[in-house]
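Structure incoming, see below.
Missing here: one protein chain of the complex. Every other protein chain is in place.
On to subunit A.
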Amino acid sequence: MTVLETRADGDRRGPGGAEPVLRLRGISKSFGAVAALGGVDLDVRAGEVVAVVGDNGAGKSTLVKVLSGVHPPDAGTIERDGRQVQLGSPADARRLGIATVFQDLALCENLDVTANLFLGQELRPWALDDVGMEVRSWTLLRELSARLPTLGVPVSSLSGGQRQTVAIARTLLGDPRVIVLDEPTAALGVAQTAEVLNLVERLRDNGLAVIVISHNMEDVRAVADRICVLRLGRNNGDFAVDDVTNEQLVAAITGADDNAVSRRAERRAGAAPAAGAEPTTSPSTTTDQEVTP
């Protein structure tokens, strides 16, 4: 009965093994004279979490919009299960089983959880099947092991993490293969972030392909199998999460080994050698960089 569990195939975490569910090749997108994406490649397999990271203006948001069908790409090919497809509209994306949770979540705060989950696809339009919808909602939330005390309260009374849960659960109604999460932890506190990361892992364990767009490096390292770095609209490295250090990631994101983050780390290491160990790079420091070309 559970949609997700039937999807779980044996080869979940082998990035090298299975055929990608979604394969992007040479995706380009320009807005006027500005090339937001210039030939980006991206593979994601079932049961895999791929994080897409990059600095501001690296093309992450544009990539999300391409994946969700909001902006059709100018050039490049998209394959779903090895078959070339067109992503010309949000309806195309839905039909191909690519679901996107945007950063603003797009929930109606005045409606309760069930109404939000089934918005636009209510059962029995002229005599709403509340019981049926609520039962299905509980099933969905149980698949995500998400615990909401009740579904009868307006979404405005939920915490940020719970809202994220509702937004993700809603995409599961459409029976997707690929879920794109745009900055899922951006506005959340520590505990709620952990909640959402658990949720991402559960999606992966249920056999979905998950793409997480984020600029929070700690969250990315905590949950992703692979990290794909974008820089100035191009691929700038694709790392297995276990084989990459923070310095390497920062270097890939900023495009230079010698950058504000590494210099700062060196300075701190030099100033306090006793503290030693691994220099902690905080992602927030990447914003005040002076990138040396």
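In this section, a contact is a pair of C-beta atoms (placed from the backbone, for glycine too) under 8 Å apart; a residue touches a chain by one contact, two chains touch by 3 or more; residues count from 1.
Everything below uses one rule, namely that contacts and distances are computed from a predicted model.
J.: UniProt name of the unshown chain, from "Xylose transport system permease protein XylH", "4Fe-4S dicluster domain-containing protein", "Lipoprotein" or "Molybdopterin oxidoreductase"?
T.: Looking only at the record, the undisplayed chain corresponds to "Xylose transport system permease protein XylH".
J.: Could you tell which one of A:Leu96, A:Leu199 or A:Ala265 touches the chain left off the display?
T.: Only one of A:Leu96, A:Leu199 or A:Ala265 touches the chain omitted from view, namely A:Leu199.
J.: Using the document's definition of touch, tell me which of A:Pro20, A:Gly161 or A:Pro184 contacts the absent chain.
T.: For the chain that is not drawn, the touching residue is A:Gly161.
J.: Among A:Asp92, A:Glu122 or A:Glu218, which residue is in touch with the absent chain?
T.: Of the candidates A:Asp92, A:Glu122 or A:Glu218, A:Glu122 is in touch with the missing chain.
J.: Among A:Asp43, A:Glu134 or A:Glu183, exactly one should touch the missing chain; which is it?
T.: Selected residue, touching the omitted chain: A:Glu134.
J.: Would you indicate which residue among A:Gln86, A:Asn110 or A:Thr245 is in contact with the undisplayed chain?
T.: A:Asn110
J.: Please give every residue of subunit A in contact with the chain that is not shown.
T.: Residues 90, 102, 104, 106-111, 115, 119-122, 125-128, 131, 134-135, 138, 142, 144-150, 152-159, 161-162, 165, 195, 198-199, 202 of subunit A touch the chain that is not shown.
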